[in-house]
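Removed: one protein chain of the complex. Kept in place: all other protein chains.
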Amino acid sequence: MMSDSNAQATPSIQICRIMRPDDANIVGNVHGGTILKMIEEAGCIIGTRHCNTQRGMCFSGSDVDDDRCVAALARVERTDFLYPMFIGEVAHVSAEITYTSKHSVEVQVNVLSENIVTGAKKWTNKATLWYVPLSLQNVAKIIEVPPIEYSSPEQEEAGKKRYEAQKLERLETKERNGEVITHVSLPEPYTVGFSQSSLIHLVCPSDCTLHGFVHGGVTMKLMDEVAGIVAARHCKTNIVTASVDAINFHRKIKKGCVITVSGRMTFTSNKSMEIEVFVDADPLVEAEKGKYRAVTAFFTYISLDMDNKPLPVPPLKLEGEEEQKRFEEGKARYLQNKAKRLADKAQQQ
Amino acid sequence: MMSDSNAQATPSIQICRIMRPDDANIVGNVHGGTILKMIEEAGCIIGTRHCNTQRGMCFSGSDVDDDRCVAALARVERTDFLYPMFIGEVAHVSAEITYTSKHSVEVQVNVLSENIVTGAKKWTNKATLWYVPLSLQNVAKIIEVPPIEYSSPEQEEAGKKRYEAQKLERLETKERNGEVITHVSLPEPYTVGFSQSSLIHLVCPSDCTLHGFVHGGVTMKLMDEVAGIVAARHCKTNIVTASVDAINFHRKIKKGCVITVSGRMTFTSNKSMEIEVFVDADPLVEAEKGKYRAVTAFFTYISLDMDNKPLPVPPLKLEGEEEQKRFEEGKARYLQNKAKRLADKAQQQ
Partner (left out) sequence: MMSDSNAQATPSIQICRIMRPDDANIVGNVHGGTILKMIEEAGCIIGTRHCNTQRGMCFSGSDVDDDRCVAALARVERTDFLYPMFIGEVAHVSAEITYTSKHSVEVQVNVLSENIVTGAKKWTNKATLWYVPLSLQNVAKIIEVPPIEYSSPEQEEAGKKRYEAQKLERLETKERNGEVITHVSLPEPYTVGFSQSSLIHLVCPSDCTLHGFVHGGVTMKLMDEVAGIVAARHCKTNIVTASVDAINFHRKIKKGCVITVSGRMTFTSNKSMEIEVFVDADPLVEAEKGKYRAVTAFFTYISLDMDNKPLPVPPLKLEGEEEQKRFEEGKARYLQNKAKRLADKAQQQ
């Protein structure tokens, strides 16, 4: 059924890329996550390509089989990292389809690091990924996978065993996870606890000045990101930054630090929300120095409808004296800014 | 002292860039953080350029004043976002030095959005930033700022007032922040609580497939990032990913979700650490759906010395029965993998 030319065209792919400073930690070791992302990109390309071959060719004139799909990752088998990779090396990721069931594709991936200056090469990873083709028209629909050709019946048999084994394991973990999910209890909507959020960010070279200190703009971008998530969690609509209070940068943040950015809602008016954002820096490897607060600021957000007109904001539910006190302080800032805006306007007229 | 040509050369700069999908939220509004980052880049360029003019020129033949510097952001005044900007528009950021004290530079920045298709233009932001020039040789040293020329004595006077006002405010917040810092109490080193970490990530278009679902590789990269931070916090050394256990992707994560990725250490052997990582997805604006657990996995990390040889790992301090139970489970996985590796080796020989 499958023509020779197809059989040759589909089964393998090679991706390569130079490892850049932002792909690695400060001593130059490439993050495992960078490699995992490349592995998955190769798998997604080859899986998607394979599952779309034969689409629309089989039954000309009929529209039955004309459904396009994208391969979605269902499972990654245990993966070992044999050697660290370094900045400036080229990572070669080669992927091959090694088994197909009716509704899934097994992709095996090998990663080779090449030092293009010395010529040294090392196999650093092997990975096995399982993909499922989802229809582009209806994402809940899984499409049939065209079969591949095997070089021998033994090869097919071994693939089938791997398929059965992973299927079993997936079912088991699904049940196990089921339990865990029910444990996730959340605070009541519209409380401070409900929307509060925080992120950590490992400072990378592109975040830094020539001194090796984080650009203030990079810190502000992360602060706005957290504040935006707090605001969106609170009102579940399209939100935009309306203003940022004065921010002081008292302490510098150095390359190699981990930044923790935390936000909590402090005040709501009819049409605005105030979010307090904290930035803490943790100089990971210099243990004695410890974590310190680098920056704090207040962001004000508004909620917009489809025509970019402001929407009412659900009032913040306060719990305890601390939250009440912060709300009052936020209200004072709000009224002060409002008065200032009116004064500015009057002056202009 | 300052020639006219210098006076003209230093005071202003223009930056512009097309707004891309990754700069905006799902309805196309550009993030405030994207704008703040561009504003600060413009300020840093003009501040650094200005503070290095006259370096090495003043007293030719002498090496006294040959210290180069980079302008570090000290403060941003309150900033309003007047209109939202959209994908495809060009953001024009123009910055100008408006005041210099002995050790600081005031930069005023205006942001204009231009729709290059309709020709519509809007002023969207005004910002005022204060920079301090830090020596490249000794980052603790603040360098003297060359004076700018003012168009009138009134202009200089007004700048001086702004300078005094912000100086006062900075001192006040420094004291206030001082209090806050002492409140940061941390769990005991080597406990699970000490190293556990989590991050949130707002899914952006480049993270997604054609369906609008997050690529598995993007999720794995974030998981590795969190696991790496947990490992680094625990052992304060250079750490690298050694292996990842099988990962199942039971539930898809959609564009516009916020992903929370959390990691906690579960087990340590002599030379390795096991970190459990959870991925929760929160479909922000679709409130009824609620947060759900999308993925979980175990990452194993090792710690490396300067020659990339494994270092001993400090043992994990366990608190409570839960942690003890997870440690035993981790130990079982560790022993099982070790046995499997040995069996594989034996088979190969």
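For the reader, a short list of remarks on this structure follows.
Order as written gives the chain letters A and B; numbering starts at 1 within each chain.
Here is the rule we go by: a contact is a pair of C-beta atoms (placed from the backbone, for glycine too) under 8 Å apart; a residue touches a chain by one contact, two chains touch by 3 or more.
In this text, all values refer to a predicted model and were calculated from it rather than measured experimentally.
Considering A:13, A:148 or A:302, the position touching the chain not shown turns out to be A:13 (whole complex). For the options B:17, B:103, B:325 or B:341, the residue in contact with the chain missing from this view is B:17.
The chain that is not drawn here is touched, among residues B:80, B:114, B:169 or B:329, by B:114.
Across the interface with the omitted chain, subunit B contributes residues 13-18, 20-22, 41, 44-45, 48-49, 52-53, 55, 68-70, 87-88, 90, 114, 116-119, 136, 205-206, 210.
Contacts to the hidden chain, counted on subunit A, fall at residues 13-18, 20-22, 41-42, 44-45, 48-49, 52-57, 68-70, 87-88, 90, 116-119, 136, 205-206, 210.
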